[in-house]
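One structure, pasted below without further comment.
Note that one protein chain is taken out, while the other chains of the complex remain in position.
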Amino acid sequence: MTQPGDLRLAVGMVGGGPGSNIGIAHRTGLLLDDRYRLVAGSFARDAGRQAAMVAQLGIDSDRSYADFRAMAVAEAARPDGIDLAVVATPNDSHVEIVTAFLEAGIAVACEKPLATDSAGAAELVALAAERDLVLAVAHCYSAYAMVRHAARLIRDGALGDLRFVDVEHASGWASVLHEAAGNKQAAWRMDPDVAGYASVVADIGIHAFHLVRYLTGLEAEEVSAQLDTLVPGRRVADNATVALRLTGGVPGRLWASMAATGQAHGLKIRVFGADASLEWFHEDPQHLVVRRADGTETRYAQGMAGLSEDEARLNRVGMGHAEGFIEAFANYYSDIADELFARRDGVPVVHRELSYPTGTDGLVGIQFVEAVTASNAANSAWVRPVSKKAGQ
Amino acid sequence: MTQPGDLRLAVGMVGGGPGSNIGIAHRTGLLLDDRYRLVAGSFARDAGRQAAMVAQLGIDSDRSYADFRAMAVAEAARPDGIDLAVVATPNDSHVEIVTAFLEAGIAVACEKPLATDSAGAAELVALAAERDLVLAVAHCYSAYAMVRHAARLIRDGALGDLRFVDVEHASGWASVLHEAAGNKQAAWRMDPDVAGYASVVADIGIHAFHLVRYLTGLEAEEVSAQLDTLVPGRRVADNATVALRLTGGVPGRLWASMAATGQAHGLKIRVFGADASLEWFHEDPQHLVVRRADGTETRYAQGMAGLSEDEARLNRVGMGHAEGFIEAFANYYSDIADELFARRDGVPVVHRELSYPTGTDGLVGIQFVEAVTASNAANSAWVRPVSKKAGQ
Amino acid sequence: MTQPGDLRLAVGMVGGGPGSNIGIAHRTGLLLDDRYRLVAGSFARDAGRQAAMVAQLGIDSDRSYADFRAMAVAEAARPDGIDLAVVATPNDSHVEIVTAFLEAGIAVACEKPLATDSAGAAELVALAAERDLVLAVAHCYSAYAMVRHAARLIRDGALGDLRFVDVEHASGWASVLHEAAGNKQAAWRMDPDVAGYASVVADIGIHAFHLVRYLTGLEAEEVSAQLDTLVPGRRVADNATVALRLTGGVPGRLWASMAATGQAHGLKIRVFGADASLEWFHEDPQHLVVRRADGTETRYAQGMAGLSEDEARLNRVGMGHAEGFIEAFANYYSDIADELFARRDGVPVVHRELSYPTGTDGLVGIQFVEAVTASNAANSAWVRPVSKKAGQ
Partner (left out) sequence: MTQPGDLRLAVGMVGGGPGSNIGIAHRTGLLLDDRYRLVAGSFARDAGRQAAMVAQLGIDSDRSYADFRAMAVAEAARPDGIDLAVVATPNDSHVEIVTAFLEAGIAVACEKPLATDSAGAAELVALAAERDLVLAVAHCYSAYAMVRHAARLIRDGALGDLRFVDVEHASGWASVLHEAAGNKQAAWRMDPDVAGYASVVADIGIHAFHLVRYLTGLEAEEVSAQLDTLVPGRRVADNATVALRLTGGVPGRLWASMAATGQAHGLKIRVFGADASLEWFHEDPQHLVVRRADGTETRYAQGMAGLSEDEARLNRVGMGHAEGFIEAFANYYSDIADELFARRDGVPVVHRELSYPTGTDGLVGIQFVEAVTASNAANSAWVRPVSKKAGQ
């Protein structure tokens, strides 16, 4: 663990090796604010790829690990061991890897989904609680400055009582049968044995669902879902429509798709209240649109004066200068860093209402995926997700 | 009936009196292309309001009718009687009024919904067929030039096989409890005895559904619906989310709302195919967006060269000069006029694949409303709309 | 002249015959609100084309005129003669035609430019004043409801002191050498003997300039201009950039182009004040964007509650239902009708600050064209337009 006075936390990474886009997003996000150093890693099972990665990143050879277990043990034993383990491996390995680091007393930031089922996720949440360790899950869309501002507006009552929520994460990347052409990203996502039949929900629907919870503070009480395979020849669901009944009976809906031909990324959310509604679209992340009951539509820009403190603290370069996906990752890691520094230095952790998603958030997401799967299997019957409390 | 050689058809109107916005849309749409004269009417039950309307419109006093039955009989008896009756009265009067004119041998263009239930609508469809008369229903959104072009593109295979349809008609006009303040538009729409509990579906969801059918040529095989009342104190559903299973198993979804705070009119449709998707938004009606699988997004403008003949024939003033709602009504009435002129003149009616919505379209819309209502009553169970064939 | 009690004014038209788009815009605009009847016309010099037009429009044969002079004389002599002559002929005929009608005591609505030089325009203005007759010029863009609202906002000080104005009317219709291919619209516009070398300014720059004056109430004190021919082989200027010094030293700029490849119509204006700015774009005419100093950007929609009376009186079908180019023409003609009816009926004319453009507006536009031409000839030296006062 780094020592008080050290400016940067030490990070180790598992997964995210050569060819992993998400590995790049994590590493650049970690570096952006210069609060972390990447000092250890087990990036790839293949020794040659591991060596290449370590060389490219300039990691000392004695902190290059062939195996995550060895890494957890060795880093825990070093006086300068890592403060945080970033896990970016395939989904089905998360539980054992996260467990290893938590058991070694090391905080973990894990890619979503936290586990392949809620039982596994609940174990991790319980373990982190028992060890009093940070366990974060990379639902990074909630780390955009204007998402934070939106969540603040809603909590402060700017929309009035909430009435309806509409969210979609509908991209077109897999409108072609990429898995038939050996595409690596597609291969595991379209394999029901790895990704589950509800692949599209576990992959991106879970992000959309997290955004609903993060913005509104509401939970899903019941879901009615339909899963479809839009691309002929595909073995998993690539499209999901879900009706939601949220806390207090607020209705909503969610659409997740990997086969929405022609759409790029496609994450968009609208929240409707008695007095106004708001809209945030991930492909224009530095703006937030608020529509009032009289029909005016007002767009707010990241970095402008007069927004909330939750927004302001996440600005780097000022109004009119777009910040994007990497900056969202940096925000996520910066929130984690705030807590890790405080813990290291023995000062009180400042609790922020709007901060990084935790293991519990990851667990609730998986419970949602399972409820969607169950509803679809029951011909769209309304299904109540297992409560996160029961799951812990 | 007007005689061969007359340049303009004679029209009579029932309803649409003082204070009726939709009456204005019908009359300006009728006038725009100078193919109709409004020569008779029974606009209001109140004699003073009727007189005022007749005076304002310059209608001869002998063609001002206190009663639609008298109007149907008298106009049928005149050598210069009306060629078309436009019906824009409250929903629950449509069946008897339309029946009166059809029985008098007069073609009818009726506001939607054609009737308050499918049985009534089916009677009208049958009667029109029996008498071989035009029966049109004012689902006018399908008359925009760029909607016609979109329908043509889809029929010509420009999107490839259809995979998913997303439509919403979500306006914010009734996000306030207007009915408590004596708002006339709100009064009957929020009265379950007049509009039915599924008011929002019968009022605007039916337009969205028609647009799905018009663009794609697909029918709804099953629906799973949830109706909600978003505004406290309201007595009807003002929000509906519907999952669709369309012909051939193509999934889709529909959202209708009168309480989407801050939205203006809110009719938008996206159709996804194997090769591309398209989007049309009623608040920017002169454009059509096509997104291709590679991620390019191309916007086409009404009036540009190279679009389809279905689009081209509906242009009046050329690219860059917006045409709007009134022009859509004019298109609708112009399509009807083409048929009425041909019938009058004894020349063959040119059948266009993309033309005005008929009584059958109106009937299918009502069957959809009924299926949605039934599904909601059955806790969102999948319900099969009664077939239009069975309904006839 | 129509008599008190007649609901509709009688109109005659000169020009706008077969194939004229602008003729269609005028006629549909005239008809839309049912306040005019088109009863006389001299549409084309060719007898066959005249006959076809008269037949198509259903005009009585005794009011079909081969010659505008005969028409002016005959209509003036009839008890039911026209109340208004609409002139939509080529530019170089405007002076003699308008003169003929004014001298016959008939009000005139003339296409822009009012004349081919300011001397001719000034004569017409003087003649109309002398005879106390309505002389309107079809700068119809100022008749959009949201343009009216923008002008009201500025007059009411919503932007604070005005600081800068930016306007462009840059279309792409002539980015190809259409005149070489026999295109009729292009032929006269690209002929320096008919349209003048500064063709693009006289054709559309004059609209942009009118919009500046209409919105801001400011006049051009000096201009510095550059005219260019962007399309090789063309004989007139198809592109103009103009620096403006407006009343009180407010700077501005204007860009007019017929060769802005890929743009549709391209009329857009931004007005900047001390407290806020606004933007209106003709291709989305039902919205107005206001940007405040804090960076918020608010969009207002035609037909929403709470806008100005100048906006409200021009709505036909309500928020979210687009009105377009034809409706703008209808607004223009309706403003004229208000005045013609009042004059006919001998009641006081209600003076509205924001109404139809007059002959003086037409004259000032031509003075602008001349100043631009002079500045370009003097290598962009600053040139002061001849004052409209001096020109009268």
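Observations on the model:
First chain written, first letter: the chains are A, B and C, and each begins at residue 1.
Keep this in mind: a residue touches a chain if its C-beta (ideal position, glycine included) is under 8 Å from a C-beta of that chain, and two chains touch if they have at least 3 such contacts.
Treat the numbers as computed from the prediction; the structure is a model and nothing was measured.
The residue touching the chain not shown here, chosen from A:Gly157, A:Pro192 or A:Gly324, is A:Gly324.
Only one of A:Gly58, A:Gly182 or A:Gly233 touches the absent chain when the whole complex is considered: A:Gly58.
For the chain left out of this panel, the touching residue among C:Phe43, C:Trp255 or C:Tyr332 is C:Trp255.
Against the chain not displayed here, subunit C makes contact via residues 159, 163-164, 166, 172, 175-176, 224, 226, 228, 230-231, 239, 241, 243, 251, 253, 255, 257, 259-264, 272-277, 290-293, 295-297, 379-382.
Mapped onto subunit B, the footprint of the missing chain covers residues 294-301, 304-306, 319. For subunit A, the residues touching the absent chain in the complete assembly are 7-8, 21, 24-25, 27-28, 31-34, 56-58, 171, 173, 264-266, 282-286, 301, 304, 316-327.
The rule is simple: only the chains that are shown with their structure count from here on.
When every chain is reduced to the mean of its CA atoms, the largest separation from subunit C belongs to A. With centres taken as mean Cα positions, subunit C sits 35 Å from subunit B. Contact with two or more other chains is made by residues 295-297 of subunit A.
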